[in-house]
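Contents: one structure, followed by commentary.
A single protein chain has been omitted; all remaining protein chains appear in their positions.
Up next, subunit A:
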Amino acid sequence: MDYEFHWNVVFQNMPQLLNGAFVTLHVSVLAMLLGVVIAILLAIAKMNNTKFFSQVATVWVEIARNTPALFQIYMAYFGLGAFGIHLSPYVAVLSALVFINAGYLTETFRGGFQSIPSTQYSASKSLGMTSIQSYRYIILPQMLRRIYHPMTNQFVWSILMSSLGILVGMSELSGTTQRLQSLSFRTLEFFIVAAVMYFVITKLVLFGSSLLARRLFKGEI
């Protein structure tokens, strides 16, 4: 082991790395929010009796869950590019992550919804609640408890997968790291620091998520 570590150059470039980390968080949060909205629609479509809607949803879910994320990102960036639709690296990665998040979360939401027995609905109706009240107070809160952890995991997954942005020249944490190490040749140092930053980010997300769960679910989880 003759490698000599030189950390100085890494610390000098800290502002750029932090900026990259911010972009990583930014794209993951956005991919999660959009993914959730689309997944709600797809889950409803999938449970819908209209064949067309449920088939569209099924195709989406199957492709998203059974092809590599790398492929999705390439399709968004190079694939659409071939048709003259040129997305920026950021938008390409964002679209791919939204596509995959929506696919996985659709199944999470559908499973969560179907795991609530229909008798919970009749019980709340029998107390005089309207349908909206039954969903608001009885069905959705129970569903949220069941999908909360899978959603957190999906978010962490998004953060880590956004590192594939490196392949299309996106300036998130990995892309920034790649660029800085190639300028300075301190490959190991930069990638070690980047790995630590990913670790800290995901740990913070998990910690925040469990704090929030404790507040939302009053120690029930």
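We take it that a contact is a pair of C-beta atoms (placed from the backbone, for glycine too) under 8 Å apart; a residue touches a chain by one contact, two chains touch by 3 or more; residues count from 1.
As a convention for this text, contacts and distances are computed from a predicted model.
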| item | value |
| --- | --- |
| Listed names "Cytochrome c553", "Amino acid ABC transporter ATP-binding protein (PAAT family)", "Thiamine biosynthesis protein ThiS" or "Fe-S cluster assembly protein SufD", with the criterion being the UniProt name of the chain not displayed | "Amino acid ABC transporter ATP-binding protein (PAAT family)" |
| Candidate in contact with the missing chain, chosen from A:Met129, A:Leu160 or A:Met197 | A:Met129 |
| Among A:Val61, A:Ile138 or A:Leu180, residue touching the chain not depicted | A:Ile138 |
| Contacts of subunit A with the absent chain, listed as residue ranges | 117, 119-120, 122-130, 133, 137-138, 141-142, 145, 217, 220 |
